[in-house]
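One protein chain is absent from this view; the other protein chains keep their places.
Up next, chain A:
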Amino acid sequence: MSLKLNKFETPSSASSDSDTELALEPEQVFLDDEDYTRAPASPTTVPNVRTYRPPSTGSNIMKSPRTPRVRTASMSQSNKRTAAGSILHADRRTIYTAGRPPWYNCTGGQEVEPFLIGICGASASGKTTVAEKIVESLNIPWVTIVSMDSFYKVLTEKQHIASMHNEYNFDHPDAFDMDLLVGVLQRLREGKKVEVPIYNYVTHSRENRTKTMYGANVIIFEGILAFYNTEVLKLLDMKVFVDTDADIRLARRLRRDIVQRGRDLEGVLKQYMTYVKPSYQSYIAPCMAHADIIVPRGGENKVAISLIVQHVHKQLQLRGFKVREKLAVAHIGQPVPDSLYVLKDTPQVQGLHTFIRNKDTPRDEFIFYSKRLMRLVIEFALSLMPYSDHSVDTPQGIPYTGRKCDVEKICGVSILRAGETMEQAVCDVCKDIRIGKILIQTNQQTDEPELYYLRLPKDIKDYQVILMDATVATGAAAIMAIRVLLDHDVPETNISLVSLLMAEIGVHSIAYAFPQVKIVTSALDPEINEKFYVLPGIGNFGDRYFGTEPADDE
C-alpha cells in the first residue's frame, strides 16, 4: 500500500484558518449518526496542502495529540473502507475522502468537466496501486476513485451457494450491473451527486446503505472489465491498462485469498483455472486494444505514472479551473436583484457598522456590536418568511387577529467559520432550532472555495433554511453552500442566505445563479479587492471575531 499513514499535518488551506476540528479529530468528522445525513463522502479526494501553511502556525497544533488511526486508502469498495475512513494521511499530506470542488459556475451549472481516467487490468495486477500512485502524484485537490467491484450484481440464492463452492464466475462481464455503472459514471462526470452501492461480499448483495459520492476534478475508475462496456469507454478521457505478469498475479491472488480472506488453496486454484484465467483471455486481455497507455509491472512503474500525471495536468490546465475570476467579472452594473433584502439603514445599524468596520475596534467591542447586528439581521430574515392571519383568544376576553408564521420547521445552516458566529443569534430568536454546518475553505493557492465538511439535519428538505455567513464577497462559497443544500433536496425557495455584509458582485452572482434564494444582509458594499475582500468592508470577519488574525498584520 503506497499511502503510508504516518505524519500528521494541519489540513487547512484556508485563510489563516486552521480548522482544528479537522486537524485534531479526523475520526470524528464523519461519524455516522442517526440524526444527521452523512457528508458527501466521495472516496478519495485529495486537497492540496503540500506547500501551504496557515500564517499563524505558531499557536496551531502541528502535531496531533493522538496518533491518527491507521487506514487504508479509501475506495468505493465496501470491504476496504469504513464509515469513518474519510480522511487519511499520505506521506506529508492529509487526504480527504469527502468533499468536492466548486465545479459549479456562476450560473449554478457545472464549471469544469472532470477528467475521467479508466484503469483496466487483470485481477491482482495492481490497478489499485496504480490508482493510488496517480492520486498521490497528481497533487491536485479532489480526486475520486470509483471501483468497479461496487457494481457486482446481487446474487440469487442459487448463485450465492455456487459462489461458496467457487462455482460462480465473478470475472464475467455479466457479473456486473453495467447499466448502473454507466449511469453513475455519467452523473459523476456531470458533477452530480450519486449513490454508489455498497456490495457485501459475504451475502453477495447490496447493502441498504449507499455511499454518497460527488464528482471531482479527476475521477479514477478502476476494475477488471473497465474497458469492456462501450458506453463506459466513451466516457473515459484516458485509458490505462495495467499489465502484470500472470505468475505474479497468481502469486498475489493466492496470498490475498488464502492469507487475507482465509480461503483454501484448492478452491482458489479451481476458481482461477475455471473462471479467472479464461475470463482474462477472453474479456480482459482484448481490452488492451482500447488502452491509451499500457503500464507494465503496475504500481512500481514510476515512469509510466509520471507520464500519466503529466498528461492529466496538461488536460486540466486546458480545461481551466477558475471559478472566482469568472464570478468577479460577471457583474456589470446591473440594478440590484429583487431577491435582495437589505436591513433598513437606521442610525443604530450604521453605528453598529461603524464599530465593526473600524480596524481599531477591540475584539470585545467587535464581538458585542456584531452580535447586536446579527440579531437584527436574523429578526429581519424571519420577517421575510411566509405568514398568514391567525386569531387568538386574549386574557382580556376579546379575540385578537394577528399573524402567524406558516413555517413550522426552520433550520439554521452556518458556513464555517465566520457563519458560525451567527448561530447564537439564530438560536436566540428561534426556539429549539436545528443547526447544520458546512465547511467551505478558500484554497490559498487557487483562491477557489472547497467543500470539506457537511452536517445537516436528516430531513433538511422539509425545512426553511437560514444559511448564514458573516460576509459575502464573490459569493463563491455561498453559491457552493446553496448548491449543496439543493443537492439535499431543499427547494430553492426555502433558502435564505443571511449575512452582515455583502458585496454587490456576490449578490449578483448568487441572485443570477439562484433567483429564488432570499438574500438578506445589513449592508451592501460596492466593491471587492484583488484578495476578494469587500470594500470598504469588515476585513476577515472570522479572524477578527475569533482573534486569529496573522500576528504580523500591521
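Note that in this section contacts are C-beta pairs under 8 Å (C-beta built on N, C-alpha and C of every residue); 3 or more make two chains touch, one makes a residue touch a chain; residues count from 1.
As a working rule, contacts and distances are computed from a predicted model.
Note on the omitted subunit: UniProt lists it as "Uracil phosphoribosyltransferase homolog", one of the names in "Uracil phosphoribosyltransferase homolog", "AP-5 complex subunit beta-1", "Origin recognition complex subunit 3" or "RING finger protein 11". Residue-wise, the contact with the chain that is not shown comes from A:350, picked out of A:350, A:424 or A:516. Taking the complete complex into account, residues 344, 346-348, 350-351, 353-354, 357-360, 368, 372, 375-376, 379-380, 382-383, 385, 387, 390, 392-396, 398, 400, 402-405, 429, 431, 529, 533-540, 544 of chain A touch the chain not shown.
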